[in-house]
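This is the structure I have questions about; it appears just below.
A single protein chain has been removed from this complex, and every other one stays in its place.
On to chain A.
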Amino acid sequence: MASGVKPRVKVPSSASAGDVVTIKTLISHPMESGQRKDGDGNLIPRSIINRFTCDFNGQNVVDVVMAPSISTNPYFEFEATVPEAGEFKFTWYDDDGDVYEEVKPISV
């Protein structure tokens, strides 16, 4: 696995039912594009997170497919509807097969 991968997510702790909340996510990851060369001129192989999803109580909010053109430490900001109390589940899928997960509860 890529070293030092740490997801950070900002979700309000509470909301009213039916509210739209803004969610910010950041995950530290080098997102090696596969285009760079090392000191000896060899290509550094691609190693990125290729997919990010956010679900609330099992229902999808957003599903993002990422290409190497997404920056280092991929950052996403988007909005979600909160119909009831529950938890947001954030999932990142790494090229090397690793899956990073983060869960944030929200009360209504």
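Here is the rule we use: a contact is a pair of C-beta atoms (placed from the backbone, for glycine too) under 8 Å apart; a residue touches a chain by one contact, two chains touch by 3 or more; residues count from 1.
Operating definition for what follows: contacts and distances are computed from a predicted model.
Remark: of the listed names "Protein translocase subunit SecD", "Thiosulfate oxidation carrier protein SoxY", "Sarcosine oxidase subunit beta" or "thiazole synthase", the one matching the undisplayed chain in UniProt is "Thiosulfate oxidation carrier protein SoxY". From the set A:A17, A:V62 or A:V108, the residue in touch with the chain omitted from the display is A:V62, counting the whole complex. Chain A residues in contact with the hidden partner, per the touch definition given at the top, are 20-22, 33, 35-37, 50, 55-56, 59-72, 74-83.
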